[in-house]
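Every protein chain except one is present and positioned as in the full complex.
The letters A and B name the chains in turn, as written, and every chain counts its residues from 1.
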Amino acid sequence: MKLCEFIRPASLSAARDNLRELGRKGMILAGGTALHFMQDHTPVTAVDITRLGLSYIKHEGDFYDIGATTPLADIQRYRAPRWALHEICRRISTHQIRNVSTIGGNVCRVFPWADLPVILLAMDARMVIYSGQDEELPADEYFATQPAKRFLDGNVLRSVKVPALMAHHGFGSIKVVRTQASFALVTAAAFLELDGATIKSARIAAGSAIPFPRRLPSVEAALVGREAVGEVFKEAAAKAGQDAPWRGREGMSPEYSRHLAEVTLFDALERAATFARGRTE
Amino acid sequence: MSANPTANFKQVNHSVRKVDAVQLALGKPSYVADFAPRDALIVKMLWSPHPHAKIVSLDVSAAEKMPGVKAVLWHGNVPRIAHCTAGQGFPEPSPYDTFMFDTKVRFVGDRVAAVAAETEEQAKAALAKIKVVYEKLTPVFSIDEAMADGAPIIHDEPEAHVPIPIPYEPKKNLVAKVGCETGDFEKGMKEADFTFDDVYETPYAQHCPIEPYVSLAHIDSAGRIVITTSTQVPFHCRRIVAQTLGIPVQKIRVIKPRIGGGFGSKQEILLEDIVAMFALRTGRPCFWQFTREENFRTGRTRHPIRVRIRAGIKKDGTITAIGMDCWNNTGAYGGHGLTVVSCCGSKVLPLYRCENIHFLGKVYYTNLPVGGAYRGFGATQAFFGMESTMDKMAEAIGMDPLRLRQLNHIKSGEGSPVFAALGEGKEGVPMTVGSCALGECIEKGAAEIGWQNRTDWRTKSGRYRRGIGMACLMQGSSIPHIDMGGASIKMNEDGSFNLLVGATDLGTGSDTVLAQIAAEELCTATDKMIVYSSDTDMTPFDVGAYASSTTYLSGEAARKAAADAKRQILHTGAEMLNLPEDQVVCKDAHVQSKDGKLKVSYGDISCYSLYSKNQYQIIGTASHFTQKSPPPFAAHFAEIEVDTWTGNVKVLKYVSTIDCGTAINPALCEGQTEGGTLNGISYALTEQYLFKNGRMTNASFTDYHIFSMRDRAPIKAIIVPSYEDTGPFGAKSVSEICINGPAPVFGNAIYNATGARLNEFPFTPEKVLQAIQAVKR
Partner (left out) sequence: MIKHPHTVTFTLNGELKTFITRPDEKLLDLLRREGYKGTKYGCGQGTCGACTVLMDGRAIYSCLLFAMQAENRDVRTIESVGTHDKPSEFQQELIDGAAVQCGFCIPGMIMSAEALMQAEDTYPDDIVREYMDGNLCRCTGYEKIWGALRRVLDRKEGNREQGTGATHP
């Protein structure tokens, strides 16, 4: 990838027109950090979408609407009742990266170690894709395969809608790293809907150490209808091996990776339960 | 020596401001890259993608025709002169096994061909046009493979040799062998109530200075080559570049500006021969800066060493025998191989009293990254096994491991036969320890960590378990009878002084420390010193910044030069005051009569000497080499918390005590200790070289895992003073010793938390968890 031209369209529709026209010779640019690591030397035109008013967080009824070019740092600093996204954003890379890297950049091309898709899967977020008109895709569908394919024809991610957590909801995410700024060994996220002490529904997702971020249905199945207590969490987390092939990372064996995932899922579930009981931060 | 010789110090033993702090904090141009002219050619290297291969053919003709390309260097158009890239004393105790370019590549990251072009992009484009045909050879990826019968020979070139008479058998991949025996080791083992025999493995690591390797060369108006380079060894650099290019030393000037960290990595000539050669060929300034990836792959590393420790102990705590066998993997080239393994013995074995000692160190080539000098230099590797063994021995005899160390550690006035037996490339120097405050280090560190609250691992349960561990350490200060440093000091009209030293401040603060020493001797203020280091045209010789030598060795050179200048100041001052020389003294930048009634300022003395009468330049000069290498001592302690479900180790508190003799600048000594300790902490816990077919797979800060401010462990540095009579104002050394502690301290603390004993690090969660799961209660 070699930037040979640089354009700043005035509107989202103009950006889409530019991208459609350019095809493979166009490259959407928000934070732009990933572009520095693309190895091929294909000449491309950068289409800068950072000045289209897509950097915002709005609380709209039962969801939060987060503009695609909102930097992670803004999500990290945002505060609202039962807001939980900052928890992962403060754990992604470094301060300087969080200042430029956007939520859109993190979910439009998904790397195996990406954290945000894991969280958005567990939260049942919806991605709003602009293709002349807006289309909303639920996270399950959106992350079923590499989302980058959805943007080849010039479509642009407009925003991400994250459901607001209710009083009987619990959410917890855990990112396991060697050092704070490094990529995750395992990232796990747990969303619990409680009915009293009983788990009414659960959305559990994980990423890193598996080929692609995904939900863990066996783990979820082992939770639903049961009491939200440590023993149940432990039993459920032990199903992680059934849902995904765990791979070694950074010299770890696949077996350890799976074990670490189980512990991490347990910790995320505990955190979710604490959240449901009224977490302060 | 008075009861408290440090009490009257006005400059040394004070935390004066670092002389270069302001310019660096303001971001003023200071480092090599800041001086690269805009028209400098950019150098890029084609590196070997193979761990072991013959270059069957190499065609640079297409590259030479690429736009912007001014020159291409490869084995077909440069001199073939065997040399050693390690900057050490001369002749080096390391093999001459390296050529500017060779017809063989020996590790992933070895040189193949270099391009100098107008822009980086053009240089890279030209590299892509170089056609190389390799014949792959069987690679050697471990010590065991290197030692095996019929192992592939990594250095089969006829020129490979060592310039001094030491064992070198490249046909067996053997780079060096060194050993010593004192007393009767086998007898000692028989006398023991308990014996131990364990093998410890220590890993690769990179120094990770934030400034990568970087060099700049240009041809000056007189036709000489001026190399501005990020080096710890400017004078060795000049000698080795002259040797490698086959030109006289006289033709080369090496300038060391401010350096962005080295830690041993820049005690190596890795770029300078290339930029110099390009400058000669093109007549243009030539600039070469490693990328971070190149820093990891091609830059020097810490030698991984396998250390077998055999030891015997009696129930009363008497250590009856210590045997240390080391197998040192030096990678593709042999620089520092012998000296690092020598230091495994010489900087570790003297720490504890023991009559029966066996030491054997062997060094082998492999097709892996090249080992070099790295802070700690062998002691780091060997202390891991030694201090783990101390804890094992204490447990066996039911003694507090702190008590066992107190019983056995060397004390002031004691010697060790190891000092005389093991040197660096030759026999060592007999030595008795002068200053030693290790006992106090242990006491203060133990109090700070709360050692008295330490409990046996068997009493601990639950997911998160805490443990406390300790280790005792020593190092040396300079290499006796080998290292030399020079200094000169000249006086200006306003009573300021130019202090010119060959000693190489690479961020350590040595310019400040040497200025303090000179100012103390001259009875003036440190801020009257204008320090210049180092420039082979301008400053006296110094071997450079390594072997914990600068304060002890170059510091004494600075003190002696100052004393020389002071004699001249007294002479002229006395002349001005019309007093006999024995009736005047220096005080507060004046020469005065003993009663203080008559006095004349340094500024006036200098003006007088320069302009008035019997004119001359007041200039002192001196050199120093050492007879001893007095060890600094340290006791390190840490409290950690182990997550027994994941194996993750969290550092709660680290205590790093240090006896460095007189701390010339206490704040800088703390800084050295804190920095080296944190480097040791991440070395023990998170840093690692991961390989696939000899290629490092994690050559970035993202994947290599050094600590950030968010990872940082709270470190408490405690300076415990002692006074070393042979050092400048009582100083020894401070820089290296601190990195040796964390690995054994954590090994012992993990054991204390969980009962799990690890004989290799980094203590990754998986390894720790496996060890915990293997524990039988």
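Miscellaneous remarks
The rule is short, and it goes like this: contacts are C-beta pairs under 8 Å (C-beta built on N, C-alpha and C of every residue); 3 or more make two chains touch, one makes a residue touch a chain.
Keep in mind the model is a prediction, meaning the values are calculated, not measured.
Only one of B:Thr508, B:Asn648 or B:Thr764 touches the chain withheld from this view, namely B:Thr508. Within the whole complex, the absent chain has one touching residue among A:Ala181, A:Ala240 or A:Leu269, and that is A:Ala181. Of the candidate positions B:Gly260, B:Gly361, B:Gly661 or B:Gly741, contact with the unshown chain belongs to B:Gly260. Subunit A meets the missing chain through residues 2-6, 8, 29, 32-33, 35-37, 45-46, 48, 50, 73, 76, 90, 93-97, 99-100, 180-181. Along subunit B, the points of touch with the absent chain fall at residues 15, 17-18, 20-22, 24-31, 33-34, 38, 118-119, 207-212, 258-261, 263, 289, 291-292, 506-509, 665, 667-668, 670-672, 674-679, 700-702, 706-710, 712, 715, 717.
The rule we apply is simple: only the chains that are shown with their structure count from here on.
Centroids built from CA atoms put subunit B at 44 Å from subunit A.
Those residues of subunit B that touch subunit A in the shared complex are 645-646, 682, 686, 688, 690, 698, 702-703, 705-708, 710-711, 764-766, 769. Across the complex, subunit B is touched by residues 94, 176, 178-183, 250-253, 256, 259-260, 263 of subunit A.
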